[in-house]
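Note that this complex is displayed minus one protein chain, with the remaining chains in position.
For chain A:
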Amino acid sequence: MKQWEVVIGIETHAQLSTQAKIFSGSSTAFGAAPNVQANAVDIALPGVLPVLNRGAVICAIRFGLAVDAKIAPRSVFARKNYFYPDLPKGYQISQYELPVVLGGKLAIPVGESEKVVSLTRAHLEEDAGKSLHEGLGQHFRGRSGIDLNRAGTPLLEIVSEPDMRSSAEAVAYARTLHALVRWIGICDGNMQEGSFRCDANVSVRPVGQPHFGTRREIKNLNSFRFMQQAIDYEVQWQIATLEDGGSIEQATVLFDPESGETRAMRSKEDAHDYRYFPDPDLLPLLIDQQWIEQIRSQLPELPTAKRERLIADYGLSAYDAKVLTSSLELVGYYEAAVATAGKANAKTCANWVMVDLTARLNKEDREISESPVSAEQLGGLLARIGDGTISTNIARKVFDALWSGEGSSADEIIARQDLQQISDSGSLETLLDELLAANPAMVAEFRAGKEKAFNALVGQAMKATRGKANPQRVSDLLRKKLG
């Protein structure tokens, strides 16, 4: 039986987080009533002209710098001509021969190691509107509606080389890219609302064959799960077809999540001739080095560099560093907590952010930005574990108190509720003497060799101090007394 190699390249449309559209002043906010956010330019009245939104260019440059690509000093907007009711001008303004971002690379996790995927290009373009065929109400039965709110929304189309060799790699690429565009603040990454959508070009070839097989493009994958399912289905379909002696026709296909299958939408023969040519309404986009450097200086530290620094500076494990850098907000929170708690407590901070805080946020379905406990409050709390003021168990109580807004800082809550750990030997010894005197049976059991009795005595001591006693100190003193 033949061995098959899977080859995947991905095209991603990332909707850029600008306030206004790319060639008109209309708002890009999601969810407005149909056509409310479409002005004369968006609906393509006769005589209107496009004017480039520099904010979209800044997003493209940020992306180019983040993937170590070349920013084209001169790029050109072109018209892609085709007719569709939700394309008001009869052409889409895009970039064709001269895109704004050339090349670049993205390191993606593959198992325990990583793989570098090369990027072909990234170019700016405008989105089309939406055609609505259902849910238009009684009055519009049997008709289609056009909503042009989305028309003219800025997109960055990011094209990878066919470097992925499995659906898992494809998903890892998409996830890494998704995290990156959010990290650098150019896209909100909301896949439900279509802010980040992927097309996967999939082909298979016998292992060892130098040239690629014929590809089919799976359009509009708007979740990572669907991407994986769609590619897996497509790969097994292509292999089965070839092994049955069939051949693959170049085609565009859609994934149906209901059936889990891909089905052809149009073949190569139906492919449009888009008649690209430079848009005479727009001047070439010129980007000088000074502008690039200015944007570079405003770019946050990138995920890879950040991870390396967390490991080197804070002694975190690679795993911790990876989890914490899953978003800029999360790592920002973590670093702010460490800044308050002190570097010595960096590991404790990591554990609390990754476990306690994340669990609580998930439970209440909140984003890190919506955490009732600020990074400074958490850092202040963890500093008190570090200096022995409170135990981890008490810290959890204080955390709950902070969460429900019972105080503005851990110190305030510790003081008010008198939660300070009792560590001084004098008061603990008095307490333990009373305890031993009151529990002769347990003492006898311990002496008879039952270690459980010892733990019970420690428990009694903790209970008597409402958890405030330093458990280690209690244990040490008790052994001494019983020893």
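What to note about this one:
Here is the rule we use: contacts are C-beta pairs under 8 Å (C-beta built on N, C-alpha and C of every residue); 3 or more make two chains touch, one makes a residue touch a chain; residues count from 1.
Simple rule for what comes next: contacts and distances are computed from a predicted model.
Per UniProt, the protein behind the absent chain is "Glutamyl-tRNA(Gln) amidotransferase subunit A"; the candidates were "NADH-quinone oxidoreductase subunit N", "Peptide/nickel transport system permease protein", "Glutamyl-tRNA(Gln) amidotransferase subunit A" or "ABC transporter".
The missing chain, though absent from the display, is touched by one residue of A:7, A:43 or A:375; that residue is A:43.
From the options A:81, A:166 or A:439, the residue with contact to the unseen chain in the full assembly is A:81. Not every partner is drawn; the one left out touches chain A at residues 40, 43-52, 79, 81, 83, 85, 88-91, 146, 273, 275-277, 280-283.
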